[in-house]
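What follows is a single structure, and I will ask about it in a moment.
All protein chains but one are shown at their positions in the complex.
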Amino acid sequence: MAQRVAIVGTGQTDHKSHRPDVSQREMIQEAVMRALADCDLTIKDIDAFVIGNMDHFESINYVDTWSVEGAGAIMKPIMKVTTGGTTGSTVAIAAYYHVASGLFDKVLAIGWEKNSESDTTAAIITCSDPIWDRFSYSGAIPSLATEASAYMKQYGATQEDAARVAVRDRNNALNNPHAHLRRPITMEDVMSSPMLAYPIKLLDVCPRTDGACAVVFAAENSAKKICQKPAWVKACSVRHTYTWFGDSSDYTSGLVSLKRASQEAYEKAGIRNPAEELDVAELYLPYTYAGLKWIEDLGFCRPGEGAQFVADGHTNMDGKIPVNPSGGVISTNCIGATALLRVAESAIQIMGKGGNRQVPDVKQAIATGFGGCFWSDVMILGAAMP
Amino acid sequence: MNSWEKEVVPLTMKGQIAVPYTWWVGETGSRFLLALRDEEKILGNRCERCGTTYVPPRKNCGLCFVPIDHWVELSKEGVVTSHTIVRQKFQLQPANTPFAYAIICLDGADVGLVHLIKDNLEKLKNGIRVRARFKEKAFRKGDLRDIDCFDII
Amino acid sequence: MDKIAIIGVAQTRYERRKKDKTYYDLVYEMTRDALVDAGLQISDIDNVVTISNDFMDGRTISSMAVGDAAGAYDKNISTVEGDGTFGAFYGAMRVLSGFKNTLVVAHAKGSEGDNKIITNGMFDPIYQRHLGLESISSSALQANAYMDRYHISEEDIALVSVKNHANAKNNPLAQMPMSLTVDDVMRSNKIADPLKLLDCSPISDGAAAIIIAAEDQVEKAKKKPIWIKGVAHCSDNYFLGDRDLADPRALRKAAKKAYAMAGITKPMEEIDVVELYDAFTYMEPLWLEGLDFCDPGTGIELLKNGVTTMNGPLPVNPSGGVLSAHVVHVAGLARIIESVLQLRGEAGDRQVNGAKTALAHGINGPCGQSHCVWVMSNQK
Partner (left out) sequence: MVTERDYNRLLTLSFDTPMPYEWSVGIHGSRFFHEIKKHQRFIGIRCPECQKVYVPPRRVCAPCFKELHELVVLPNQGTIRAFSIVNYPFIDPDTGRQRPIPYTYGYIQIEGADNIFSHIINETDIEKIEVGMQVRAVFKAKTDMQGHMSDILHFEIMENPGV
């Protein structure tokens, strides 16, 4: 019989551009130890592990078996699940199914990346099709630039609108002791930063980060014992719908995968009006324009209204639905951990452990993952047991 | 249905993944490798919870999940616990074939270390004692290969 | 565990090189064929698990290449990097969590990459990678540790090669059906002592798919459902020097759990056929010990006494095993599929008569560090 699942603990490293002081495995262990400490468990309490990252970013094959000492999985079940940028959410969802299936009681989800160890663009290029795309592909920015310019053309959004997202997220990061980029920025800073590919400027995009995240999922009965305020998984949904870059280019319809995934998740969670019913959102926004457009696809506002919604302050810390209290992806981007950090931060908000970044009285939160070929993952967490 | 598919001569395309990597060794590993490089010493460390002495040393014990602070200098000698004589070449091998890989349990350690044995392979068997042969100081780089190989005693 | 079943299977012919097919093609064909086998439409599938590996495919996010081909458009999908038994286990968890039908599809083309460089990538970047270790030399260390401890000879393990390549002659999909003698194996090229060429599995191309269904879905399928009775996985420590390579304790732990789920107390009596991951000859007896079919060190006696041959009481690898076709990551799924065929009674010339309970096994990582054990039955 499928069982209810909750997040009972989270751990993350203090994210940095470089972590020369720890090897990859030691960095993973740091996050795992923090997750265990967060819920007062020991490694012996964990029944199974799910881990993910990007193989060619650090050149590690079989990350599952390679990591066991750091993960704490010696003589335990461990599985590797990986799907590119969505890896972190994919790992979280896999950990959820491990527990929901009734086969495991407490499962640790781990995502990590040490981007300082390779040429990130070179590594990203290897995700393109070797026959058709790798010859000309130059990384993620051009396709995002395409989406951004199409959106601007369609709805008249401006570079300033996008800059507001950067200012919001980066300044939120000041409240997050774990965030990588923790310097306040202004609209002028964003607007005057170098143009990478029109309309995307340097401060519109995510950094590359060394870091790891670990999240403990537990079955109903244990969750209640371990944790006073567990973050219950109310729904998760995935759309990895495209295989070819050239197929995901219908930008006028929005981010279709996110629309479909969130609709399914809302239905499962019984949410009709997301902006009203969700109290906080941790969104995988790899660049600022996504912070305008994708909140429309998530149904926070109507198509074309994203820029105004953000400008009106609805996504600020004191707004209707605060987005990215953690500082989000443009403040911290350890790729294999990035989407898991969204899940962890959402859980932190439900548990009320957000410190300076806590949104008051969070009952329902949404986390998203983005990656691959314009793919989307969604997880909805709640304070009340579903 | 047209059957153009049957007439196509299939092509292949050669390429490679040539991404350069630079891995951080970390504080614990660096201390171990610097001792090899600068002092010709093989360091291990011991988990005071379970008593296991590790080589290479670990920042935390994977079994007990506690930090390990107790460092020990291990003997440069140990016992072969398993081995294989490699006959087939591979570009990443640091020695010419035939050479041997061996798991060596250094005196004072509780776990084995995988390394190379290059000479007197006809004498090689499990249980035999071996001693680390270091590279000349000028050739040592802070790498496990600063031990050139182990010699049968 | 709720009752769930495998209701559709498909596998390619396993070959050294499928030059005319991309992995996209292979995944499409297996998805199509598994649906045909089950008598389902793509719309009956409500979620998909693909299995691929970025090192094998030469591509980061290798899963991105096959989503369309797996019919995963607008569906919940995920990807396991690792052996097919692990990916299928994730597929089973999803059904147990409430999905109706999970399609699990794996692909790999060993012909496209350099197997030694790819498997060198399993080893620790700081302490092992530069030593040039890869799958064969590391496994040779394990073979040596095991054979030395229990006084098992090279001739002994050669018997495994003789048996499994002969079994492959009854499997039209196998890559290496061969009539061999112990002498042939002993005379084959030495690679890393004690392993010789015919102790090693080949490099192969292929793909395979299964459909796992919830109990209330099985009646829609046209084939006899094969029930999943127990599944478990477990990983040993990572560094070769931290492990006792001659003691497959992680397998023992996984098997114990899978047996408990399946209610099996005397595996030798209760299991009728075994498909295990014999990437190298020595692995078959070693894994049989880990699976508790015999005492440590006596696995080879089972073969010498005829227990594990086709006519014996416990045929092992009637398909010819991994020694006869080794599509990395697909191989574990192929073990599950062979078990399903045996339990359906569709195994043709290699049918084990009256097989009711089968065991399939897969491994991940160097020297069988991580194991996954499946117990299946044609009895609900």
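A, B and C are the chain letters, set down in written order, and residue numbers restart from 1 in every chain.
Please note the rule applied: a contact is a pair of C-beta atoms (placed from the backbone, for glycine too) under 8 Å apart; a residue touches a chain by one contact, two chains touch by 3 or more.
For clarity, every value in this text was computed on a predicted model and none was experimentally measured.
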Neighbouring displayed chains - absent chain, whole complex: A, B, C
Option from A:46, A:71 or A:196 whose C-beta touches the chain left out: A:196
Residue in contact with the excluded chain [from A:62, A:245 or A:287]: A:245
Listed residues B:27, B:77, B:110 or B:151, member touching the removed chain: B:27
Residues of chain B (touch criterion as defined above) contacting the omitted chain: 1-2, 4-5, 8-27, 29-31, 33-34, 91-92, 142-143
In chain A, positions touching the absent partner: 20-21, 59, 119, 121-123, 125-126, 130-139, 141-143, 145-146, 149-150, 196-198, 241-247, 249
Hidden partner chain, residues of chain C it touches: 18-22, 24-25, 28, 32, 42, 55, 58, 67-69, 71, 73-74, 109, 111-114, 117-118, 125-126, 129-130
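Following the convention adopted for this analysis, only the chains that are shown with their structure count from here on.
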Best-connected chain pair, where connection means C-beta pairs in contact: A-C
Farthest chain (mean CA position) relative to chain C: A
Chain A and chain B, separation of their C-alpha mean positions in angstrom: 36
Where chain A and chain C are represented by their mean Cα positions, the distance between them in whole Å: 34
Of all residues in chain A, the ones touching two or more other chains: 23-24, 56, 58-59, 68-69, 74, 123, 126, 130
Multi-partner residues of chain B (each touching 2 or more other chains): 15, 17, 21, 23, 25, 29, 62
Complex interface listing, chain A residues touching chain C: 1-2, 23-24, 54-69, 73-84, 90, 93-94, 96-98, 100-103, 123-124, 126-127, 129-130, 237-244, 260, 371-373
Residues of chain C defined as touching chain A within the complex: 1-2, 24, 53-55, 58-61, 63-69, 72-82, 86, 89-90, 92-94, 96-98, 118-119, 121-122, 124-126, 231-239, 242, 249-250, 253-254, 364-366, 369-370
Contact set on chain C toward chain B in their complex: 19-20, 58, 116-117, 120, 125-134, 136-138, 140-145, 148, 189-195, 237, 239-242, 245
